[in-house]
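Structure incoming, see below.
As you look at this complex, bear in mind that one protein chain is not there, while each of the others sits in place.
This part shows chain A:
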């Protein structure tokens, strides 16, 4: 067997077999190899070569859920481009492959199959949507593919026993509901609260959290089914129940629909939309579209209350927003920096932290161990710390309440942190982190 054919055999083995350390040690010009402290990059697992790491994701790039959400991957891509231009992670360039699932679980499972089995990604990151991502967690966990930082506040992603490879990222809807509920109970003790909920776990978890504090104040609970665009029955029911404070756990298009419907009904309560439904830029453009131009911006949203857990474009003075602006401008992609792009960049930042912590030649299991062991300490754009540990795969632990004013916002509370169940709500102890000078995190490997 000639030297080159031996190398070819090793290469094929490396590409197909999961545990390839030994195979590559052989292919690595005969000598060396294998040692954990070796300073050379090796193809240590599927999706990792000496000079690249391949990551995969799924988003709704077309269809009803595409407005807004389809911008997230452009943000992720922009940040990875920025990191790659500055030398990548351990000298490896990050290759980010994302595909459209049109928010249909059948498509999601199809494209994730393709990402894992054909594109052979090292890990899946930032997969968006509860029903869509729910279709692939079993597959990813049975294949041992890290499934990091799911873009959804469902509590489904925090199940280390059944789904050891899956991790959430944003604060889940239940703790968001708790923080909102406590704020409303303290600041609007006389308000008659009506709930406007999406009819799935998003609305359910949010409502369960809020009810811990608002049970006595709630006068009505109305649920909408996504896809049915007539919310007049729900809004008039809230009006009829005498609710002067409406708390919405809904997606942006339903923020726009509920505002327009309330306007038609002459109904003017204090509105509080949870984080998901409150992006002023997107809601403004949806309002303009739904009202056929009668309303041209988000001025309807002035004075609306909401929550925030990462800095966005409404805080142009924030150092992180300035970093994202710089990264976005350098990426040369079309369009403006938006909150959705800032969201994607924040996730990409966490992903880089995870890859650094996983070590120079990580396996898929090293990456999971890195998030479990180091993730709770990572500093980044998020206002509150992550809850990652071996027993918890839940993401950010808290958020703050703010008021929308024009395209900007005003903070009304300090950062509040909590956990699921009846865990107490406290003020965050950590200082908000500043971005590193280089704009790229620098995490120690865990081993």
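Here, contacts are C-beta pairs under 8 Å (C-beta built on N, C-alpha and C of every residue); 3 or more make two chains touch, one makes a residue touch a chain; residues count from 1.
The rule is simple: contacts and distances are computed from a predicted model.
Entry comment: the absent subunit's protein name, as recorded by UniProt, is "Branched-chain amino acid transport system permease protein", drawn from "Pimeloyl-CoA dehydrogenase large subunit", "propanoyl-CoA C-acyltransferase", "GTP-binding protein HSR1-related protein" or "Branched-chain amino acid transport system permease protein".
Note that of A:131, A:376, A:408 or A:445, the residue touching the chain absent from this view is A:131.
Touch with the chain that is not drawn comes from one residue among A:47, A:73, A:153 or A:344, which is A:73.
Listed residues A:86, A:113, A:296 or A:426: the one in touch with the omitted chain is A:113.
Only one residue in the set A:104, A:212 or A:291 touches the chain that does not appear here, and it is A:104. Check A:126, A:154, A:315 or A:418 against the missing chain and you find that the one touching it is A:154. Mapped onto chain A, the interface with the missing chain covers residues 61-62, 66, 70, 73-74, 77, 98-100, 102-106, 109-110, 113-114, 117-118, 130-132, 134-139, 142, 154, 156, 198-201, 225-227, 333.
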